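This is the structure I want to talk about, given as structure tokens.
After this line comes chain A, so read on.
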Amino acid sequence: MFKSKTLRHAVVASLATLSLSSSVMASDEPIKVGMMLPFSGVYGALGDATRNGLKMALQEQASNLHGRKIEYIEIDTEARPERAPEIASSLLNNSEADFIIGPVHSGVAMGMLKVLRGQDTVMIVPNAGAGPVTGPLCSPNVFRTSFSSWQPSYPMGHVALEKGYKKVVTMSWNYGMGKESLDAFEESFTAGGGEIVKKILVPFPKTEFQAYLSEIASINPDAVFVFFAGGGAVKFVKDYDALGLKGKIPLLGSGFLTEGTLEAQGESAEGILTTLHYADSLDNELNTQFRSAYKQQFGKASDIYAVQGYDTGLMIASAVNQLGGDISNQNALIKALESTTVRSPRGDFTFSTAHNPVQNIYLRTVENGENKVVEIAAPALADPARGCKL
Partner candidate 1 sequence: MNTQVSLDLEVMLETQGLCKYWGGLKALDDVSLQFYDKQLHGIVGPNGAGKSTLLNMLCGHYQPTRGSILHKGEAIESIRPWAFARRGIGRSFQKTNIYSGATCLENCCVAVQRRMGGNFNFLRSRYTQKVLDEIATEALEKVGLRHRRDVIASQISYGEQRQLEIAMVLATAPEVLLLDEPMAGMGHEESQLIIELLKKLRREYCIVLVEHDMDAVFELSDQLTVMVDGQHLTTGTVDQVREDTRVKEAYLGQGDEVF
Partner candidate 2 sequence: MLFNKRTERIFIWVFFPLALLMPLFLAENAFYISKMTSVMIFALFVMSLDYLVGRCGLITLGHAMFYGLGGYLFWMIAPEYEAVNFWVYTFYICMIASAVALVIGFLVLRTSGIYMIMITLAFAQMAFYFFSDSIEFGGNDGLFIYVKPETSIFGLSFFNLDDPVHFYYLCLLSLFNTLVFFRLLIRSRFGRVVDAIHENPGRTTALGYNIFLFRLMSYVIASALGAYAGYLFTLQYGFVNPSMLAWTTSGSALVMSILGGMGSIYGAILGTFVYEGLHYTLEHLTEHWMLFMGALIIAMVMVFKNGIAGYMEKLLEKRS
């Protein structure tokens, strides 16, 4: 059917490419940083910010990389978990990335882990808070620079008790991150004698909240604790205000409720109490510097996702620096990463044995369209890392 000559040509050509690609000298090669982030769709904004932060950090740290250049490979995950293993495999085997950064979405994280656990690369999660990543599925080569979903929500239980709330309604989307957040809040809140009068799980990604809010109004609890993020958070906060609950029933949340959404939420967000490992208004020099530099470079305000990306970059740079630029020994690289103390805009943090940040959690309130820090809700909080055998 086809001419045998053509076939022979094709064979020769592909063999030639193959031998070429393997003969490049290893030491001249740039450090390859693969990114598996959503650049389109609902999570697109988060992916953008993470990438910006990461690149900014590595740019700033260029002098500490011992002459090694950075090569970025960016792939849009579209937040589709079923594509995750394939993209991860592409970055691992095809691009031979030294670091794979991602993802934002917990389902995608699970798919990536399946391929990357125990492989010859380092996976750093800059956002997805799914418990298993640094819990039962933890692995020597998997790190997280963000948080476990337990971390930001657990301290809020104590805060609620201190405020004297006894009966609380909790609410989130019905998915892993949401449920883990509610559970963490419930854990500390009920341990201190509080009562969860109702737990509402909204099908993801539904944003018709009116029916649920009407129900909450009829229960009239002491406070409401929620986990929502992105567009859903905007809609929820606006609905909460529009239906008159704001000012009558205090709204508490995992910090993502008011991250990257304040502008869209406008007045409605004023006064919401949240706990998170960061706040825009954190009063330290690094943060001020970071924020102005980010604003200058990208023309918009930074947010938590940018910080997480930034810290990921810092962490990579620090390890490369420690090893004098040679990251070919994976064990040494992992050791270096583990021992890093990241000097982050959120305050210094270290890594737990499960490779999750040990960090301060701040209590914040929204004032004049900004998250103002009220106090440190929990200093140097480590995730319990249930089920991790590291």
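By definition in this document, contacts are C-beta pairs under 8 Å (C-beta built on N, C-alpha and C of every residue); 3 or more make two chains touch, one makes a residue touch a chain; residues count from 1.
Selection rule: all candidates are chains of the complex that A comes from, given by their letters.
Because the structure is predicted, anything quoted here is derived from the model rather than measured.
A.B. asks: Between 1 or 2, which touches chain A here in the complex?
C.D. replies: Spelled out: of the options 1 or 2, chain A touches 2.
A.B. asks: List the residues on chain A that touch candidate 2 in their complex, please.
C.D. replies: Going through chain A, the ones touching candidate 2 are 1-2, 11, 14-15, 18, 22, 39-40, 74-76, 80-82, 84-86, 89-90, 92-94, 106-107, 109-111, 114-115, 130, 132, 174-176, 179, 201, 203-204.
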